[in-house]
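To start, I am sharing the structure in question, which I have written as structure tokens.
Chains shown are a subset, placed as in the full complex.
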Amino acid sequence: MTLNEVTISRAILEEQHRALVDYLETDVAVIGGGPSGLACAALLGERGVSCALIEKKLSIGGGMWGGGMMFPRIVVQEEARRLLDRFGVTYREFEPGYYVAKSVETVAKLIAAACDAGVEFFNLTTVEDVMVRGDGRVGGLVVNWTPVGMAGLHVDPLTVACTCTVDATGHDAMIARMIERKGGNLQVKGESFMWAERAESRVIEHTKEIFPGLFVTGMAANAVAGECRMGPIFGGMLLSGERAAHLVAEKLGR
Amino acid sequence: MTLNEVTISRAILEEQHRALVDYLETDVAVIGGGPSGLACAALLGERGVSCALIEKKLSIGGGMWGGGMMFPRIVVQEEARRLLDRFGVTYREFEPGYYVAKSVETVAKLIAAACDAGVEFFNLTTVEDVMVRGDGRVGGLVVNWTPVGMAGLHVDPLTVACTCTVDATGHDAMIARMIERKGGNLQVKGESFMWAERAESRVIEHTKEIFPGLFVTGMAANAVAGECRMGPIFGGMLLSGERAAHLVAEKLGR
Amino acid sequence: MTLNEVTISRAILEEQHRALVDYLETDVAVIGGGPSGLACAALLGERGVSCALIEKKLSIGGGMWGGGMMFPRIVVQEEARRLLDRFGVTYREFEPGYYVAKSVETVAKLIAAACDAGVEFFNLTTVEDVMVRGDGRVGGLVVNWTPVGMAGLHVDPLTVACTCTVDATGHDAMIARMIERKGGNLQVKGESFMWAERAESRVIEHTKEIFPGLFVTGMAANAVAGECRMGPIFGGMLLSGERAAHLVAEKLGR
């Protein structure tokens, strides 16, 4: 068989075009590909929910690649160990209740799980704004290519519609802040000091629908609530992602 | 149980310190975490070879995350389809002999396979130089944290020893060029024009030991040989990585 | 009627997708949207040739927008006046044989003419490399989004096939230089000193096929030939574009 460059290009264009058009309307859009966003998306996908994960960077995984201070290991506590097992991440017990995994493996296994669950990834994609129509709920996102902004160019965005949006953008709680800045009834209080114990336990309850159609998970949940900052431990993130998936599925009646 | 921040930090430091010290001497160092480097490392690991994958960026995966022109799909031809199967990557047949996979999934599954095979990842790590002692062969690498160079700081590197080195750095063939620049008997001819058909078939034969102790794979192999540039198709990359793993294992007597 | 954001996005995606796929194989690709490239493309289009104009910047028009030293006027000599008329550009006679037009109008009218002639524009698109297969001729282009490079990202390109390529990239003669750099039998001599009189008359004869499948026009033609630099006068550019269109059409048997 002879390879043809044009067929290769056409294959890429046709396949991705179909995905783009299919996901112009989707059940759920998760913004941010860190641990809580990935866990949430993977678990929604497993329930058969149509879910798009939108990541502004080229690679998925957020801040987890670098472990703690570039030492690529992460720690997970007892409560979340079952999620490591669920996603196939290997680990070692350091002290009773403290499990250490490799950050690179954890990222890869979470992404792989989300892919296997049917999640569609849109990387290099920045959310510029949200769509709120007469019903007063977040009904879609205004998106653009990330490099357009990095290059300082002025190009108009496109829009995608979704029934539920999950803000998994970390410290910045970017979607929540957009709504606050435009006068939506929502206040982002910002993280307080670091206190791992408290932050890890409270993040679950702060994971909720904070504005009609908008859920928040992971560090973004604590940032919105003015809760303590989380330490270099990832159990709370994964559990928060799981909780967000549960709440969203409930909302969608799945 | 109460979470303790110091225990978390100590867990990360102790675990990664052990990895760092363990890998100061290793069988193989693969430089570059793109498709050919990942395939090579995964297949070496499966054979029980101690293998470190060194990547200068924060995330692993190289240029594959973005697919073609930011449309996150990749194409693989018939010959390499079995490797997609081997690494658990799902795909769709576009036309007979042209299989399309998602770039994000492909990256994640390749990393996951390498992790499962016992490969150790060192990301944010730049190779500054190579070590060549009296035997005239590449016997180790001079490494540093990538952010040190990005920040324009002057900090001395450390060294790691390895029996075999694999240059999987893509177009730039960075390790090969270092040796050429310092007067080693090696010429990097640079890629020629794009011609996918030819480049895909020739990359396998250009995958070889190009200097005592140094193997080359993927686009770097074609760049060293002055071969044609590869199109947006990844079969040749994966097959080249497989071949490099075979040659290295042979050299090591595994 | 109610406006729907998703329909709007789908309309844009579907329409442009069709154009992208249609132009994966085209008769002619003109690289560079300055005056000679625009004239060449417009005149080819008028002859019914399928022609894509690829421009790396966001806007089309090249260096003509700013006139001379930001005074947005251009001058055209007697010989090329008929082309101003042909494209509907208004002008004023300054001295016998020197016609002054507005640079903004000239750009707009040239683009409008090319559009009316059926030329398809691909802006924000950078040509990274050329495709040369066994027949030794330029048979296609390796293209990428411009912002990808501006943002310093590493994303693979796609390829488009074309029967004829026109290098209209100005001073830099970028396509010709790519071929020279990769060892093609072609030398880019670089512009000599400015001498408007000579440069304007010689540019026509330097407009030709300089490598199998590759034509050169405008300032790029003089740069390849080592000819004098053109003054702030645009007649030679337009006439060179006209000549390139003629030669390409002849080659294609139109």
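Going by the order they are written in, the chains are A, B and C; count residues from 1 in each one.
In this text, a contact is a pair of C-beta atoms (placed from the backbone, for glycine too) under 8 Å apart; a residue touches a chain by one contact, two chains touch by 3 or more.
In this text the structure is predicted, and so the values were computed from the model without any measurement.
Engineer: Of the identical chains, 3 are shown. What's the total across the complete complex as given in this file?
Structural biologist: 8
As a working rule, only the chains that are shown with their structure count from here on.
Engineer: Can you grab the rotation angle between chain B and chain C? Superpose on CA, round to the nearest 5°.
Structural biologist: Resulting rotation angle: about 90 degrees.
Engineer: Under the over-half criterion for shared residue numbers, do copies chain A and chain C use the same patch or different patches to meet?
Structural biologist: Same-residue interface.
Engineer: Whole-Å distance, chain A centre to chain B centre, using C-alpha means?
Structural biologist: 28
Engineer: So how far apart, in whole Å, are chain B and chain C when each is placed at the average of its C-alpha atoms?
Structural biologist: 40
Engineer: Can you give the whole-Å distance between the Cα centres of chain A and chain C?
Structural biologist: One centre to the other, that is 43 Å.
Engineer: Give me the residue numbers in chain B that touch at least two other chains, ranges are fine.
Structural biologist: Each of 65-71, 194, 196-197, 231-232 in chain B touches at least two other chains.
Engineer: State the interface residues of chain C toward chain B in the complex, per the touch definition above.
Structural biologist: Within the complex, chain C contacts chain B at residues 129-134, 140, 142-145, 148, 153-159, 179, 182-184.
Engineer: Residue numbers of chain C touching chain A in their complex, please.
Structural biologist: Touching chain A: residues 5-6, 8-10, 12-14, 17, 20-21, 24-25, 58, 124, 131, 140, 145-148, 150-155, 158-161 of chain C.
Engineer: For chain B, which residues are in contact with chain C within the complex?
Structural biologist: 62-71, 190-198, 229, 231-232
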